[in-house]
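One protein chain omitted, others in place.
Our next item is chain A:
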Amino acid sequence: MAGYIARRLLQAIPVLLGTTFLIYFMVFAMPGDPIVALFGDKTPPPQVLEQLRERYNLDQPFIVQYFIFLGNIFRGDLGTSFSGQPVSEILAETFPVTLRLALMAVIIEMVFGIAVGLISGLRKGGIFDASALVVSLILISLPVFVVAFVAQFIFGIQLGWFRTTVGPGAPTQDLILPAIVLATISFAQITRLTRASVIETDGQDFVRTAASKGLSRSRIVPVHILRNSLIPVVTYLAVDFGVLMVGATVTEGIFNVPGVGRTLYQAIIRGEGPTVVSFVTVMVLIYLVVNLLVDLLYAVLDPRIRYAK
């Protein structure tokens, strides 16, 4: 087990190097000069442009710039944004907010998605199953910004139950509405996944055996059916958590959440290379860790899976 984890972590190093190189290359290859754009419709004197390029190392060839960046990272220096704030500080401010938002969204979609999916699966073809199908079809076909704007309008502006956007310090109660909006995207998928998986498991031999041994339904459902149905759902939830962690740009924009997605979007617009690359590097790390955790979770859910080597 420990060997397996160590091997996976070692594999992460080339992945990280490769992704930072690619991202850096893409930021570098973005056409247009971010320094010229700094001055808007006004054209600065050429000397000023030259000196600014020098300051941001933009006058160097790509590969030199990349190694300067890499060298700084190893010294723990992630660079600074144009506004003079260390990127490490921006990361420390935005990731906790996004983490809370992502956790809330995942918990909401997990609780409701699995519950609805389980009931639908156990009472296949019933009224509940049919109406759950309709609701999830509607949710699945609505783009997230429509859900977000409608929710903001009805619950924020008309009813006043929630603050329209997230207030100072991003308090948890302000994050409830955006979290619900984010949860609606995946709620439908989780419901359908759980339902299909439960139906399949319900027909398995070991479930019939358990029933014929005389176990009560209230024991069979959670222990035998649900637990064995969860593997695809857990995979999906973990991937979804990874997606939410790297920022829900649209939803964070609509609710003005000071999180990763909104910040990264603005950094891209401004052409702030260091911020973009550092954010993406951290995102890749999170993805790698989440994937590792999922693989380890499999073993917990299904004892037949072993990672010994």
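One rule holds in what follows: contacts are C-beta pairs under 8 Å (C-beta built on N, C-alpha and C of every residue); 3 or more make two chains touch, one makes a residue touch a chain; residues count from 1.
The definition used in the following text is that contacts and distances are computed from a predicted model.
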Missing subunit (named according to UniProt) among the choices "Multisubunit sodium/proton antiporter MrpD subunit", "Fe-S cluster assembly protein SufD", "ABC transporter substrate-binding protein" or "Membrane protein": "ABC transporter substrate-binding protein"
Hidden-chain contact residue, picked from the options A:Thr20, A:Gln65 or A:Gln152: A:Gln152
Candidates A:Gln204, A:Thr235 or A:Asn256 - the one touching the absent chain: A:Asn256
Chain A residues that touch the omitted chain in the full complex: 30-34, 36-45, 47-48, 51-52, 55, 82-85, 89-90, 93-94, 143, 145-146, 149-150, 152-153, 156-158, 160, 163-165, 167-170, 250, 252-256, 258, 262-263, 265-266, 269-271
